[in-house]
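Here is the structure we will look at.
What you see is the complex with one protein chain gone and the rest in place.
Our next item is chain A:
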Amino acid sequence: MQSELNVIADAINSVQEVATEDVPPTANPVPLEAYLRPDVPATPLTQAEALSGAPLAEDGMFVAPRILGEE
């Protein structure tokens, strides 16, 4: 995989040829003004629905492995 990644990296280095100081960057190609959605109540997922895909659940909560490594 390393040699493949190098080949791709070379190909994408070319963009620096034209990306000069005076060119502004584009994040979203269709710029929109930020707006607030109407403040209307909506029904979110139920707890059971939200947990329906959990690898492990207990008492209505996701169960995660411990965060720290010490015994």
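Methods note: a contact is a pair of C-beta atoms (placed from the backbone, for glycine too) under 8 Å apart; a residue touches a chain by one contact, two chains touch by 3 or more; residues count from 1.
In the analysis below, contacts and distances are computed from a predicted model.
The complex appears with one chain absent; UniProt names that chain "Glutamyl-tRNA(Gln) amidotransferase subunit A" among the candidates "Glutamyl-tRNA(Gln) amidotransferase subunit A", "Fe(3+) ABC transporter substrate-binding protein", "Spermidine/putrescine transport system permease protein" or "Spore coat protein JB".
Take chain A: the residues that touch the chain left off the picture are 1, 4-5, 7-9, 11-20, 23-30, 32, 35, 37-38, 45, 49-50, 52-56, 62, 64-69.
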